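Complex shown without one protein chain; remaining protein chains in place.
Note that the chains take the letters A, B and C in the order they are written out, and that residue 1 is the start of every chain.
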Amino acid sequence: MGLDVIDYWIASNNATAAVPEPSTGETFLKRDNRMPRPGIVRSTPRPLTVALAAGAVALGLALTGCTAGSSVTGNDTPQKGGTLTYASGDAEPTCLDPHVGGNYPQALVSSQFLESLVSLDSDGTVIPWLADSWTVSDDGLTWEFTLRDGVSFTDGTPLDAAAVQANIAHLQDPATGSSTGYLALAKVTGTEAVSDSVVRLTLSQPDSALLESLSQPWLAIESATALERSQDENCAAPVGTGPFVVESWAKQNAITLVRNDDYTSPPADAAHEGAAYLESITWRFIPDSASRYAALQAGEVDVIDNAQPDTIAQASSSDSIVHLDAPRPGASNRIELNSGKAPFDDVAVREAFIRSTDVDAAVSSLFQGSAERSYSALSSVEPLGVSRPDLFEYDPDAAADLLDAAGWAEKDSEGYRTKDGVRLTVVFPVSTNQSIPAEQSLFEQIQATAKETGFDVQLTKLDLSSWYTALGSNAYDAVSAPYTKVGPDVLRILFDSSAIQPAPSGYFANHAQVNDPELDSLLAQANATNDADTRAALYADAQDIVLEGYYILPLYDQQNHFLLGSAVQGARALPTVSTPAFYDAWLKR
Amino acid sequence: MSELEIQATVSARRPPRSRPTAVEMGSAVLAVLLVTAAIAPRLLAPGDPLAIDPTAAFGSPSLAHWFGTDESGRDIYTRVVDGARDSLLIGLAATVIGLGLGVVLGTIAGTLGARVDFTVNRFLEVLFAFPGLLLALLFILVIGPGPGTAIVAVGLSTAPGYARIIRAQLLRVRSSAFVEAATVQGLSRGRILTRHILPNTLAPLVVLGTLGVGQAIVWAAALSYLGLGAQPPAAEWGAMLSAGRTYITSAWWMSFFPGLFIVLTAVCATSLGRSVERRMRHA
Amino acid sequence: MTISDRPASGSPNASALRVRNLRVGFGHPGGDDAVSGVSFDVATGECLAIVGESGSGKSVTARSILGLAGSTARVRADELSLAGESVLGLSEPAWRRRRGRDVGLVLQDALASLDPLRPIVREIGDSLRLHTDLDPAERTRRVLEVLEAAGLPDPQLYAGRRSGELSGGQRQRALIAAALALDPPVLVADEPTTALDVTVQAQVLGLLERVRARGTAIVLISHDLAVVSRIADRIAVMHDGRIVETGTTNKVLTDPRHPETRRMLAAVPVDKPRFTRLAPATAVRDAGPPPRMTERPAAAAVTAAAPGPPAAIEAIGLAKTFRGPHGSAHQAVHEVSFRLARGSTLGIVGESGSGKTTTARLVLALTAPDAGEVRLLGEPWSALTEKDRRARRPLVGAIYQDVLASFDPRLSVREILQQAVAGPTPARPARTGSRGGAAAVAALLENVGLPSALLERRPAELSGGQRQRVGIARALASRPQVLICDEPVSALDVSVQAQVLDLLDELQRELDLSLLFISHDLGVIQHVSDEVAVMHDGRIVETGTATEVFTAPAHPYTRALLASVPRLV
Partner (left out) sequence: MAEALTRVPLRFVARRLGGAVFVLWAVATLTFFAVRLIPGDPAEAILGGPGSQTSPEALAAVRAEYGLDQPVFVQYLSQLGRLATGDLGRSYALNMDVGALVLSQLGGTLLLAVLSLAVAWLFALLLATWSTGRGRLARQIGSGLEIIAAALPHFWLATTLIVVFSVWWGVLPPISTADARGLVLPVLTLAIPLAGFLGQVMRESLVAALESPFVLSARARGESERGVLWRHALRHAALPAISLSGWAFGSLISGAVIVETIFARPGLGRSLLNAVTVRDVPVVIGVVMVVALVYILMTILTDVASRLADPRTASIRTGAGG
């Protein structure tokens, strides 16, 4: 069907399971730039960073905003005016206020008109945005943010401490129905307006992920006056400080965004100041990937997201279409093996499965160079990710030996292995909403190669709710679920043993059902420490446990490809959750 | 009125023609090939429809791969041949379900008196207010998607059409002169029902069924296309077409050939149904 | 305005239509021609009747005169001229300019010959629109005049109606009016009165007579000599695509030369006394002794005790009302009583809508009467429940007008007859009883003069006459005492009708059958009946012996009917 990718950003219910461990100091993280950040790729099949002029990176307590370099690719002078048409293949949000719920489609569009307290630069360093600077107490329980001067919401109300308080209250109000933002603020117990421009947050426990969380679009700051409106009104047209304003929203058709002429608050790494170049943005929803690409080719739209691998390959040989590769942060796309029940409760069988699947060949043929094989639990944009290619080599002979040793020595008439008369079956429900077609084909190829070793992989395509039901009733042996979050804290959500038990709602994130007290402890410590090196080491250890336990089969980064018509200049993806930003964009027509 | 009823009306009006037309000849040949493919696919395509070959992915039609290869390097010709079984089976099963329900409803309405007839008719009217795919979607919403559900959903949504044709046919036969003649001969009601009414009502079902299979295959393919039908790696045509659509701008053959065979099968079924009908009428 | 006399253009005997050696073929060139070498002339003010059986080529001839033999027809002739101008090989546009203006056509079925979706004023006005410059208002005025001239009273009332909203007679008049709108010098009328009630038929013939009288040349096509004899000046008899005999009406009727002509004349039943053969003996069935059908069902014995011979059928005060879909009521039959004496024939005659068919259904107990009763052989019949009646059903056979519809289309002639022989409660399935059944079936077939080669055919593959014979054979299979014949010959050509009537006549005598014979055709009724009942508006207005009714009709309606009967002059 047409809904190719609906990456419902799913929140875990286990965010509060943190190990209390007092931490001291307020060191902010600066890491090496091991992996390329989102960048523009023009006419080349391989991701290639271009013109990434890193801005000043602020460290320490006092931090001032700086203008960062941008990824403008054209040499021409930006021209003002024009309407950019964006075609999204994601589901149409039901509410434009990302406080409500909080999923990726909301993030995509709200990035155009809402802004967060902080942002990340292309190195993954936290940089100022609506907050000029921030401090944290030694015990890590008190944070003070100093807000940028002279910023107003588009309804005219000023950005002040009270507004931030109202936003946090809004996110924490159960009536809002926030899941992502609610989780991110789980440790925030109180807010206080120190002055008009300084807001203080009080935490119950230290949270090394707080700034990363606040950088996410789901915690964007909205006008307090606007938040007081009914939820319907607020959903239809949230009011923020961003470069564009929601003018109208024709359901199932388009959202019209117009320029905020009084815009004053670009993030530290933006390319220019003042109002945006574009007059307006038409934000359309075109669920069918073929139609979307055809529309881009025909010049009916200027930018599409969720580009399919073959179209990306086509675009790279075309002069008129530019590819923007912006992998999402958080977890890599991976197949999680259910270690909670047979046959994957046996580590040997898990390893055998992983060894018997030829993922490399499949990725290179299906993604035609648009995706790079991952050997990590985390996205390549996560600086703390650990990559272990040695663990995931295709080796059917080794797999066969492992299975023989594990007791799956017999083969039935169809060539599948059996043990005590039970076939070696891997039930693999696939959410058609969350796996793009190429990924579904990848699973089919995994199914085919695993069959040679003797695995009976049973793929079942399901709609989202049936898929949730299958997961909730533990009726799966393998599953692939994307998870987007800024920072390595995502590991805690995905692998903490407390995330095995389904919440009352039936959802849980630890699909691999990893139950390892050592791992739990490492993740809790990492979440509580503010020391960068300690944190990095803890997360490295934690990832080794996960990878060496063969709980997951990493595939590649969460794919997030944009294709741009050649008229579009200066567009980039925000380094936070890789949503496109059109503040610096202009049309060269 | 349903598609089937149109088909039925159309064929009823068609003038007799003894010489088979080119379309009929072609349809007969195609039907033989399709049935062969369904029963013994390896006869027509010796390869393995599931054999992947990532290095040969996205191959355009060639001598080695007549219909090209798909994203996993599978041979599309082999898969199309192999898919005949699933697609025909789905079409047949859905038709059998629809026809079976239709016979039951239509016969109940046509034989059990005015009151029952009225009730069944109102019921059919209500079902008709859910146009085609709507009824199928609603059914899938309640039961959950899957190949079995798709079959039942298609069957269910065609049943009202069948029921109405059967009821109308039953009433027509019941009030026909030859049934009166049988009454005058002194035949009992039961014998009239079994010897005259039912055979004359049910004989056209062969035609209806043939016409219906084509439409059912198209419908089931539509559900597969919407992701509510067959499961991978099954080479069902609707699913193949749906998968191929993603690559339409770079590999048109992936969706063209499965789609072509859906169309050809439906055309073949329609054309054969009509010609069987004509021959029955003039036998 | 009335239809004016045609101004004398040329000599009175000027040939309005001249046809020489007309040949019309269909299909492959070199195949048999449907019309081969037909020649005739029709003078101004003359009516030529072309008479022949179905398939004799008369309609093709008629249509060739208008260039309407069809796109697949190959029409050749030495001469084909209208009003002295050759129309041979005219282009289609040239034909179009002539059709309607120089030659008009009246077809058989007026219901189907007028577009049912258009009001007749438009249909008739079309000729004027196509051939004149009259504006719509003038056209309408002219249409009303023509309608009035065609004998449609109050044309303004009817002009806006469509053919389905008119009665049969009104329709036929409208159709003739349409053909006469431009007063063409030649009018071709193809079976213009077939399927019409006699009174309407007489009126239509009268109208044609008037048209002829004022100078129009008429070509009248019919299968019925009696119908044409009234107005035709000359008659041409067609057989197998040729004209076998031509002559003045009087000469052809009184001194027929060709055997075909004689056969056709003999086939006309009107004024032929009862038991006169209408068809040559060989046409009915092979000579030879009729098979003995002596055994009677036991039910017949029951009646023996009754005082006096009970009537085969006795209808007492039958009444039946039908309810329309919107609550309207239509009383089809009132107070109908009659008596069918055993071994005799009672003819019920009436026009369409007179209640004949309802009466037949009441007698067959297919419909229950609202009041009154039907008794069979002195025993209750209509009062019985169907279950009780079933055992007595074999006593009554039925023959239908649309005999094809009365056969199960799935069954072959053999199966139809086997089922009929086996009867309502077969001791064993017909399949196993093949020996006895087969003999009985063969005997039945022989009885009605059909070759056994037809056994494996289905009725749809038989000719009209053959079908009716199978129908009769089926009716006889149960060895009935009473036969109900509802318009058994109405759909047949006169010559086939003759054969069927002869067959019924013979069978009646051989098997001592009592016949209830229902027809709209007075000629047929007169020929077959011992006694006659005349129905009108659901009532029997007159009964009596055939001689009484036909020689001294008492009721005015009967007299009107009799006056309309087409007779061989």
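FYI, contacts are C-beta pairs under 8 Å (C-beta built on N, C-alpha and C of every residue); 3 or more make two chains touch, one makes a residue touch a chain.
Note that the structure is a prediction, hence the values are computed from the model and not measured.
Visitor: The chain left out touches which of the shown chains?
Guide: Contacts of the omitted chain with visible chains: A, B, C.
Visitor: Out of A:235, A:424, A:512 or A:587, which residue would touch the omitted chain in the full complex?
Guide: Only one of A:235, A:424, A:512 or A:587 touches the chain omitted from view, namely A:235.
Visitor: Using the definition of touch stated at the top, determine which of C:58, C:139, C:162 or C:520 touches the missing chain.
Guide: Here the residue in touch with the unshown chain is C:162.
Visitor: For the chain that's not shown, point to the residue among C:17, C:114, C:211 or C:413 touching it.
Guide: C:114
Visitor: Please identify which residue in B:93, B:150, B:221 or B:235 touches the non-displayed chain.
Guide: From the options B:93, B:150, B:221 or B:235, the contact with the absent chain belongs to B:221.
Visitor: Can you name the residues of chain B that touch the chain not displayed here?
Guide: Counting only chain B, the missing chain is touched by 1-3, 6-7, 9-10, 13-15, 21-23, 121-134, 137-138, 140-142, 144, 160, 164, 214, 218, 221-222, 225-226, 241-242, 245, 248-249, 252, 255-256, 259, 262-263, 266-267, 270-271.
Visitor: Taking the full complex into account, what residues of chain C touch the chain not shown?
Guide: Answer for chain C: residues 63, 66, 68, 93, 95-101, 103-105, 107-109, 112-118, 123, 126-127, 130-131, 161-162, 164-165, 175, 178-179, 325-326 touch the chain left out.
Visitor: Spell out, residue by residue, where the missing chain touches chain A.
Guide: Looking at chain A, the ones touching the missing chain are residues 1-3, 8, 10-11, 13, 87, 91-92, 94-95, 100-101, 174, 177, 179, 182-183, 231-232, 235, 250-253, 284-288, 290-292, 294-295, 297-298, 300-301, 433, 463-465, 468-469, 472, 503-507.
Here is the rule we go by: only the chains that are shown with their structure count from here on.
Visitor: Most central chain by CA mean?
Guide: Of all chains shown, the one whose C-alpha centroid lies nearest the global centroid is B.
Visitor: Check A-B against B-C and say which one is joined by more contacting C-beta pairs.
Guide: Per the contact counts, A-B leads.
Visitor: Counting only Cα atoms for the centres, state how far chain A is from chain C in Å.
Guide: Taking the average C-alpha coordinate of chain A and of chain C, the gap between them is 88 Å.
Visitor: In whole angstrom, what separates the CA-based centres of chain A and chain B?
Guide: Result: the chain centres lie 45 Å from each other.
Visitor: Would you give the residues of chain A that are in contact with at least 2 other chains, written as numbers and ranges?
Guide: In chain A, no residue touches at least two other chains, as defined above.
Visitor: Enumerate the residues of chain B that touch no fewer than two other chains.
Guide: Residue numbers touching two or more other chains: none in chain B.
Visitor: Contact residues on chain C for chain B in the complex?
Guide: 364, 366, 386, 389-394, 396-398, 400, 402, 405-410, 419-420, 423-425, 458, 460, 474, 478
Visitor: Would you tell me which residues of chain B are touching chain A in their complex?
Guide: Residues 50-52, 54-55, 57-58, 70-73, 144-146, 225-228, 231-233, 242-243, 245-251 of chain B touch chain A in their complex.
Visitor: Show me the residue ranges of chain B that touch chain C in the complex, using the header's touch definition.
Guide: Per the touch definition, chain B meets chain C at residues 176-178, 180-189, 191, 195-196, 199-200, 203, 282-283.
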